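Only one protein chain is missing from this complex, and each of the others stays in its spot.
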Amino acid sequence: MMDMFPPDRSQYPAKKADGTLDIDLTSGKYLKLWQGPNHPGITGNMSVELTVCGDEVVEGKTHVGYLHRGFEKLMERRTFIQVFPIVCRVCVPEPDFNEYCYAACVEELAGIEVPEMAQWIRTLILEMGRINSYMMYLGGQAGALGQGVIGQWTTYARDLMLDRFEELTGARIYHMFILPGGVRDTLPEGFQQRMEETLREIESTLKDVYDVMFCNAVFKARTVGMGVIDPSWLEPYGVTGPNARAASVAKDVRKDAPYLVYDQLDFEPVIGHDSDIYTRADVRRRDIWVSVDLIRQILAKMPKDGAVMAPIPNVLHWQIPRGETYIRGECSRGEYGYYLVTDGSGYPRRINVRGPSYTHAMALLERMIVGINISDVAALMVSLHTYPPEIER
Amino acid sequence: MDFDWMKIPYAFLTVFIVVNYGFLMTALIQKIGARAGRRYGIPIWQNYIDMIKNYSLRSSITHGVMFYLGPVFRLSGGVGLLLFVPTIYGSYMFSNFSFAGDLILALYFVFFGTLGMALGAGESGHPHAAIGVSRGLSQVSMAELPFAMAVFSVALQYQTLSVTDIVAAQQGGMLHWTLFTNPIAVTAAMLSFLGSMMRPPFDVVIAPQEIPIGPPTEYHSSYLAVMQTNRAIFPVAKIVIYMNLFFGGATGWPELFLKVFLLYLFSAFVGVCFPRFRVEQSVRWFLVWAVPLGILSIMVV
Amino acid sequence: MKPELMKRMVKGPDGLEFEVEPLRDYYCEAPPTVMPAAYGKIVEDLFNWARSESIWILGFGTGCGAIEMRPLMTPRFDAYRYGVQWRPTPRQANLFIISGYLSTKTLKRAIRAYEQMQNPKYVIGLGSCTINGGMYWDSYNTIKRLDDYLPVDLYIAGCMPRPEALLAGFMDLKKLIRAGNGEGANQYAENFAWYKENQKRVIHDWDMPDYNW
Partner (left out) sequence: MAMKELYARLKALFPLGELTEQRKDLAFVTVPAEHLRATILHLRDKEGFTHLVLLTAVDWLEEGRFQLTYLLNNRQRACDIGLRVMIPRDAATMEGIHDIWPTAATYQRELREMFGIDFPGSPRIEEDFILEGWNDIPPYRRDFDTLKYAQENYSERPGRVTHDPETHMRLQLYPGSKP
């Protein structure tokens, strides 16, 4: 099955049929180039070990682990409520999904029923986080091609959304708002219209971004037809989220297996067809519009008041019977999931975080990077929208 | 003819004025670019501070003789370019060492700095620097081609190789400028001007997201300061040539400042809102758009 | 140790064989020396003022703190106004912001990046995890106190610190430099053996020269 996708150099070091090295570094024909970890064109603190021949990349190995904190070990040492503050540290740009997935796992195993109001607020927070993450992506994608001004605009719009987060949760980055049993608080006074203003600002920013970035001839020249994901790779490489949707596969957990209140909201997953860098960027841009619309729907449809927190046992003696479960959600990069195993004690036996970048940035990137121009490595990496912290945790 | 020694202090005066003007102008351009990103931008005197800071760094390491000479070549390229063309038309003080054949010399000096930079950066031994040098040489040589053609057509048009005469021929009203008498050549030259200003879409040489940051990767403290000084002189000197050839020169410092600023702003405006070409794309772009215009301009004249 | 770092025989393009030992040949490992201050008090004060007014950050996001760097450089909190800029290469940077926890794997890269910066150079520890481990006080892969391994000029507490806190930190750093206390590089050179000992106790596969310019 491996030879289904030639040329595949995942068998390191690649050997020819006669057993000699496929890439002979001592021949002087190849140059080894480390892109990262200290490199502006890398997504976060990871590195790609490139072997280039002229301007063409003949082999790329992803190296991760620079951000490893051993979360899954630390969680085993903490009680169920002590885990809740550190889960959001797993993924920096979009921390809320960790909180939601962990809380949902615990609630399912402990048999806690979450009030409806809390469900709506959770959905609202997840959509806000999605917009933030996409805004960072747009800026990064343009910046990887030397268009710095887009990053300025999108980061400004993201700051506005962070303000809404701040007045809702009290923090800019790590919100620690969704805890097992519900959410910490209800919406503050006048949140609706302030959110409406923010959404208008974001919409105008998106229009500018569309005019300057997506209608730009040079941007098209760099991205159209570049870095195509073959549809036959989707299943073997576990591609999910916008990367799969850009390849005309409507993979969206929000539709496939609706969680929270997504079954009461009305939206259609965004589909692209060319599956190149441009299409992936365009799918994410249109996905922001969907999220903006979803937030408006949520604010309109959500109940005016109600309990936001279900009664949970004394957290100091909280023990959960033996069991295991898996909760997934559609984050801005693909399928995000938590796998929780409990053994009847007061501590989780095992927690495994399934980040979409785990497959995108390792196997898929190493597969796609072969044969592209060295100038496009940064653009390709960014277009997969990977965040190292969720690879190595 | 006997050499007029008085020209030397005047030439130094010219360099001094141009350096300060260059610092302030690049800072102003950066501020304008920052406004496009809704930012306030750097202070106007930031470049001076950066230069003092870089000169004041205590340690500096070398990679060999050529590593020293790279920035020196670059600076001498900028200064030489400035010194051998008449900065102010008709002024004895600021016409510098311009002589009959200085157009050819200017063409050479435009390229000189890049070559020296390539030698120096090559010796630094950093792979990114090597990649940047290879990209830079291919792109700059491609960008110089239409400029050379435009210069030839202008020289043919005015039947002279002396910048002073060319400026003299353009005096007396805007309509005498080459911009209006030979628009095709000017267009070709301005396209190559975009390519040689190291701004997007033609800044793949120093592309920070790909090869941070190209040839100057290894340069630091004093070397970098020398290159900063040149970064202030070289654009002004180059623009002075463009101005003399195509935009009727300048009869006084205010006019020079204004024209140089506008010309620089032109490249900055293009640079703010474009991503960068890959190197082969930019080469192809020059081949498709600029070079035919250059050839055409020679044909027309 | 990686194979490309081993001592090996290389055949040149002209056909003759020569031995290459990367750790010796590719780096100069002369230990750092204490660089005296400039000529006179007035000159040194001028230089310190210039250094404090043009701070060039090394663009190396070592942890989650890097996420707040981007708002710092963009319209809301425009740090360019204070002479703060990015530099993508350590050669031209003066300030190294350790943005958050350092795993041992990153510590190795951070040390190399720090040693390639030019004297005088400054280090800011960002976030509680650089002060005492913070959230990861019992993690097996992150260092607990940064100043054992690099000379830290300033700590900014918080998880994570807001951009306002970063700006305030820059202001304090400027005061430090103007007062002539930003001597981290010389401190590193003086206690070089001690720092190296600490670093090697944590980094188990040390496959680089002791000091690389």
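For reference, chains read A, B and C in written order, and residue numbers begin at 1 within each chain.
Note that contacts are C-beta pairs under 8 Å (C-beta built on N, C-alpha and C of every residue); 3 or more make two chains touch, one makes a residue touch a chain.
Small disclaimer: the values here were computed from a predicted structure and weren't measured.
Although one chain is omitted from the display, it touches the following shown chains in the full assembly: A, C. Take subunit A: the residues that touch the chain left off the picture are 1-2, 5, 8, 10-12, 64-65, 68, 70, 72-74, 76-77, 79, 108, 235-238, 240, 251, 256-257, 316, 323-326, 328, 335, 337, 339, 341, 349-350, 352, 354, 358-359, 362-364, 367, 392. Taking the whole complex into account, subunit C touches the unshown chain at residues 104-105, 108, 131-133, 137-145, 148, 198, 201-205.
Basically, only the chains that are shown with their structure count from here on.
The chain with its Cα centroid farthest from the Cα centroid of subunit C is B.
One inter-chain figure worth recording: subunit A and subunit C are separated by 29 Å, centre to centre, where each centre is the mean of the chain's CA atoms.
Measuring from the averaged C-alpha position of subunit A to that of subunit B gives a distance of 44 Å.
Touching of two or more other chains is recorded for residues 37-39, 208, 212 of subunit B. Residue positions of subunit C touching 2 or more other chains: 59, 74-75, 88.
If you check the complex, the residues on subunit A that touch subunit C are 25-26, 28, 32, 37-40, 44-45, 65-70, 73-74, 77, 85-86, 89, 92-93, 136, 139, 151-152, 155-156, 158-159, 162, 172-174, 389. Contacts from subunit B toward subunit C in the complex involve residues 34, 37-43, 46, 49-50, 52-53, 56-61, 208, 212-213, 216-221, 224. Residues 28, 35-36, 38, 46-47, 50-51, 53-54, 59, 74-75, 78, 80-81, 83, 85, 88-89, 91-92, 94, 118-120, 185, 213 of subunit C touch subunit B in their complex.
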